[in-house]
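Only one protein chain is missing; all other protein chains are in place.
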Amino acid sequence: MSEVTATASNDRGFFGEGNYPGIFGWIFSTDHKRIGLLYFWSVTIFFCVGVLLGLLLRLELFAPGETIMSAQSYNATFTLHGVIMIFLFIIPGIPAAFGNMIMPIQIGARDVSFPKLNLFSWYLYITGAVLAVTSLFTGGGPPDTGWTFYVPFSAQTSTNVSLAAIAVFILGFSSILTGLNFVTTIHRLRTKGMTWMRIPLFTWSLYATAWIQILATPVIGITVALLFAERVLGTGLFDPSQGGDPIMFQHLFWIYSHPAVYIMVLPGMGVISDIIPVFSRKPAFGYKAIVVSSIAIAFAGSLVWAHHMYTSGMSDMAVMIFSFLTFIVAIPSAIKVFNWLATMYQGSILLDPPLLYALSFILLFTIGGLTGLVLGAAAADVHVHDTYFVVGHFHFVMFGGTGMAFFAAMHYWLPKIYGRMYDKTVATVAWGVIMIGFLILYISMKVVGMQGMPRRYYDYVPEFTGLNQLATVGSWILAVGLILMFVNIFRGIFKGDPVEANPWGGACLEWQIPSPPPTENFGEEDPVVTHGPYDFKKAGIL
Amino acid sequence: MSDHVHKDYTGAKFGMWLFLFTEVLLFGGLFLLYAVYLARYPQEFISAGKELNVWFGGGNTMVLLTSSLFVAISITALRRGAKRLCLGLLSGTIACAVIFMINKYFEWSAKIHHGIYPGSAHLKEMQPGEMVFFNLYYLTTGLHGLHVIIGALLLVWAMFLIKSDRVNADDFVILENAGLYWHLVDLIWIFVFPLYYLILH
Partner (left out) sequence: MSEEHAHIVPYKTFAIVWIGLLILTGITITVAQYDFGAWNVWVALGIAVIKSGLVVAVFMHMKYESRLFKLSLFAALLILAVFIGLNFFDVLYR
């Protein structure tokens, strides 16, 4: 054991000499681990910006009437909050950051199939991000449409929606190339013995996600391209005065954006599926069921987009059909939750920080998912559509789901990547604070939504003041927890104690190489896999 | 696999196919709108479709099919070691792309000359369904034309690599992938042509 520790602290692994000096060794690197870290730091920065904007929104809603910003600024702020969180944080968050860092190692590969394309994806991501930020300060000012860019308003507003549309197109392209790379990698570069049924569940979830990225993302590309054409060239395909149909914009938008919900959450589910067995010291219960449910979610998630449109004026027949289809998606999601719980049952549970975040994923995602059923049922949705109930719901699934999974992945894999450990006690305290803040903030939103407060207004009637103030206080607690967590983990990965190869006792391939991993991941010989990803007995952990 | 110049021929081709799927889905959005608006405005689509010239569309179909043939044969030629034939065929493909774009230029010019283009006063006097038809026509053929240009540039790049023997009889996946992209351009046109030019003549 001491030998491993010594090599871990002396050998800087892939952090050593790059192909180019200094920062160029990173931004010109085609090493999947370096690209993964580029993504990690980019998405983390944008996450922090998004959180700041969210805090401003909550502050404005602290009291009725204008509190700190005008209605127009509020519209621009929630649009920016949405665009940053969706396109710059959640969608690339887990797949592009942790997927790049971990997935090739998990299947025993030295890199992804197309390393240069991988770097190019990151360039596209940064280009899209720069354009999105530029759209705030150029043209007619920051877009005020919400992240959904619904016509007719988005086609008519004088704010700089055109540039934001280009940014979304480029970000979509980046996402497509990552997906394409991952599917090819998982098909082509699995090492000897890495059969399909030995692939770790995180990689399986990335595989399902990558297919959605490939098949659904082009549709948002053409949608924002058409929006751009409508604004710039006057091709009024969604303009009723030219025979167009604005509801078709919503269809096209959600044909991507609903599957995108699964681009966001499936990798998170994969993280949880990897973490739960390790900290329960038990093989994943129902491995095959989890695999099949990932694929099923990817497919069924493509059939339900119009459940965002019950009140849009589409036909009643469509409302009924899509409401019915929506309930089908709940089945594979529930299968996963049951399997996680069954994995933990009678396991010897280690309450380390990664597991704590994973447990909050299960709790919060389940609450979010169940309130999703309220919204999926057409009759109930009509009453709470476009209220704060919806805002509460998607923050539960997106932040409580994907966000928590991102934090879990940070606490689980960053010690591996950096070879250093954070302070587990502080991480646990931070987790507690985050949970308290989270629940106060978003449960208040759900309640005030049930009482009828609409979303996307900077003002509200005085009856809602109490719950709004509670939510805002919750946002402060949440922010304190997040600061504590980030400071602790960043302090840990730069200054913490060195860790050995396998700090958590995992049985997947990434735990069998030094921390941090060497540039080539594996030595001269490719690894040969002889057991499943959660077979702790054969891996010699138990 | 321990050598660093590991080349995965099948993987490269598979990646290209995945990319082609994204292109299919990109155009799919436009075909989706076509389908929906055709169901809503069947009569107007027929009357507007009559404005389009079958001979421009049909001629361009022949040009693209022939260009696809050239690309397909060029790969066989390269693999049989006939480098000059391969380069000649690819030049033929580029020539077809140029002819296609010239055709398109005259076709669009004629339309624009008649005052039919997005946002024009003449277009706005037409029936709603006709406006949708022409807006869709310009967007679809415009996006397709863009792909013709990209595809031709890819083939020019492949030609340079063949000339310098970096793409050769043993390592030809770049030509094959550029060719796949070119065939996709052809495929899209196979659907655009009947849907826009032939809708009940």
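A and B label the chains in the order they appear, each numbered from 1.
The working rule: a residue touches a chain if its C-beta (ideal position, glycine included) is under 8 Å from a C-beta of that chain, and two chains touch if they have at least 3 such contacts.
Values in this document were obtained by computation on a predicted structure and should not be read as measured data.
Residue A:318 is the one among A:69, A:318 or A:426 that touches the chain not shown.
Within the complete assembly, B:191 is the residue of B:105, B:160 or B:191 that touches the hidden chain. Touching the missing chain, out of A:68, A:136, A:303 or A:473, is residue A:303.
Along subunit A, the points of touch with the absent chain fall at residues 187, 211, 214-216, 219, 247, 251, 255, 302-303, 306, 314-318, 321-322. Counting over the whole complex, subunit B has residues 7, 9-10, 13-14, 17-18, 21, 24-25, 28, 31-32, 35-36, 38-40, 54, 58, 61-62, 65-66, 68-69, 71-73, 76, 79-80, 176, 180, 183, 186-187, 190-191, 193-195, 198-201 touching the chain that is not drawn.
Just so it is clear, only the chains that are shown with their structure count from here on.
Remark: subunit A and subunit B have CA centroids separated by 35 Å (rounded to whole angstrom). Residues 110, 113-114, 117, 176, 179-181, 183-184, 187-189, 214-219, 221-223, 225-226, 229, 233-237, 242-245, 248, 251-252, 255, 524-526 of subunit A are the ones touching subunit B in the complex. On the subunit B side of its complex with subunit A, the touching residues are 1-2, 8, 10-12, 14-15, 18-19, 21-30, 32-33, 36-37, 40-41, 44, 118-119, 124, 127-132, 135-136, 138-139, 143.
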